[in-house]
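Here the complex is missing one protein chain, while the rest keep their positions.
Presenting subunit A:
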Amino acid sequence: MSAILSADDLNDFISPGVACIKPIETLPEDKSNAYEVTTEDKVAASQPPPPAQISLTDCLACSGCVTSAEAVLVSLQSHTEVLTTLDTHRSLHTPWLAHSGTNGTKHACNGTHNGANGHHCGEGKLFVASVSPHTRASLAAVFSISEAEAGNMIAQLLSGPLGLKNGGAHGSDFTWVIDTNVVREACLVAAANEVVTALSPEASSTPLTAGSEGAIDTTPKKPILTSACPGWICYAEKTHPFLLPHLSRLKSPQALTGTLIKSVLSQRYNIPPSQIWHLAIMPCFDKKLEASRSELTSAAWLPHHSSSQDPVRDVDCVITARELLHLAAARNIAFSSLPRTPLPSSQRTPFPDPKIDAFLFPPTRRKNKDPIAGSSGGYLYHILQTYQAQHPGSSISVSRGRNADVVEYSLVRNSETIVKMARFYGFRNIQNLVRRLKPAKISKMPGARVGRSRKPGANGAAGGEGVKEYAYVEVMACPGGCTNGGGQVKVTEVEEVRAAEGIKAVNGDVVVARPGPKEQKEWLGRVDEAYFSGSGSDSEEEKVDRDGDWGMKDVDAPTTNGSSVPGADVVSGISRTHIWNLLSHWSDTTGVEIPKLLYTSYRKVESDVGKKKQSDVERVAGLASSLGGGW
């Protein structure tokens, strides 16, 4: 088994600080899965605190933000976990066609019983994967192929005839490989709606009661801050709770994909969420932390969820590009030798609901065309374009801030500025954003004699006012955005990965022996190039106009959060009507209101500096054994 990652990458991380503790909900045990139990129990039993192996600081550059307990949760999501799960459970490809209830029809374990390793045939699972465009871009840069080809290879690995299905105890594989760009479109439309609604003059400004600052049913305050980056969310919750009222309530594409799949299949097709195993392939480790949030489980949307039921996570496991390569290597599959062509559509298992099938598997690929939209999903840009559509004759002006990761966007018409937004990527820039949003009383030193001529908050000078003017700020923890996520193949690893795959650098692409900052930037440039490689001849042909198929009906704007945005329907190739049609169809199918599906909540996480160090250890120990390596 390849060791490129397992050994090395753990050393890349800074071990977590002990200053913060985030309450972690224990997650359901899955008793059918015997793997890793011993390992984790050993961890729990050992006397000295287990060294936390992964912290998310790779992205966030903030050592205090991940607790040991979280590090354990995160380290349980690995390519080994994927293998273990595939080896434990048969894949159910079309469980909704089975008539005998939730366990499917097939009872015999197919494949040989692997006695040596104690593999037992657990209940069948429906395996679903969702893949982020950033992961595809990273692999595309490594293998000098296009992002689309990288996507095809991932699909070949996860569900193709030459992929995972060829090995393992049961030949299990993934039924669907979903492009999160597809679901992102729903996020973009919903994000624009959220901002426009929250900032419209009519928006009811519900006074916030203490403790409800990050609640799901509150309206975010200006400037609204992106919520798609878990590194940033985790930091805000732990360190700057005063930011919670500003956070967009919207789930990330990863989370929304999970909710969509699991809610529809369970509510409409009677497949329990626990029988669906959802793997996400993401650019960073922080996404693992997002996947373990208690807010993102079936408890949040199951209409009749009772506290006696174990909540099931919407995303069961997250792995990164590097881990994906390990997954392949562990099954002796050379990733680079997988076909670069798409799987034949004839072999595709359609999603049982045709409308959602059409949404999830559009005939044309979603592309990230516009570098101006940034490398992290283009929230800001989409929202801005939505505003632009409402203001004919307006134009967008972009100005770079102090460094490449601070960019200000404004929408202007004649000499009037209609709306201003900004992008703040990277921890150091986040610091400056946070400082300027900080209420003056917090930044004052109590008891200090304050200069008469000075404002107490001090930092409120020039910059501060500007930041508060922004309608929306796209905040991402990684400098350079998601294409530079901590789980992407790093410039220092490229050689190694290529060597392991037995391929040579292509077309004069030399990777130097000891890459410095310059090489790193160049490498990131290549990944970005792959990410945006959709741009080209067929630029605007991406729209999927299926109004007819969908049986267009007028959507009643849902009472609280429906689309109430006037202006052109199609913004940047995405039809709002389509998206709202889909969302209401989803809501109808599952009987869950749209806001409950789309939004999530945040909470202040108390730091306990210097107080209960012991409890951290206890918590990890307790957690590890109660989890039993369950997922």
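Note that in this section contacts are C-beta pairs under 8 Å (C-beta built on N, C-alpha and C of every residue); 3 or more make two chains touch, one makes a residue touch a chain; residues count from 1.
Keep this in mind: contacts and distances are computed from a predicted model.
Note on the omitted subunit: UniProt lists it as "Cytosolic iron-sulfur protein assembly protein 1", one of the names in "Acetyl-coenzyme A carboxylase carboxyl transferase subunit beta", "Dynactin subunit 4", "2Fe-2S ferredoxin-type domain-containing protein" or "Cytosolic iron-sulfur protein assembly protein 1". Interface note for the absent chain: among A:127, A:232, A:409 or A:427, the touching residue is A:427. Not every partner is drawn; the one left out touches subunit A at residues 14, 17, 19-20, 57, 61-65, 239, 402-404, 427-429, 431-432, 435, 443-452, 454, 458-459, 461-463, 479, 516-518, 521, 609.
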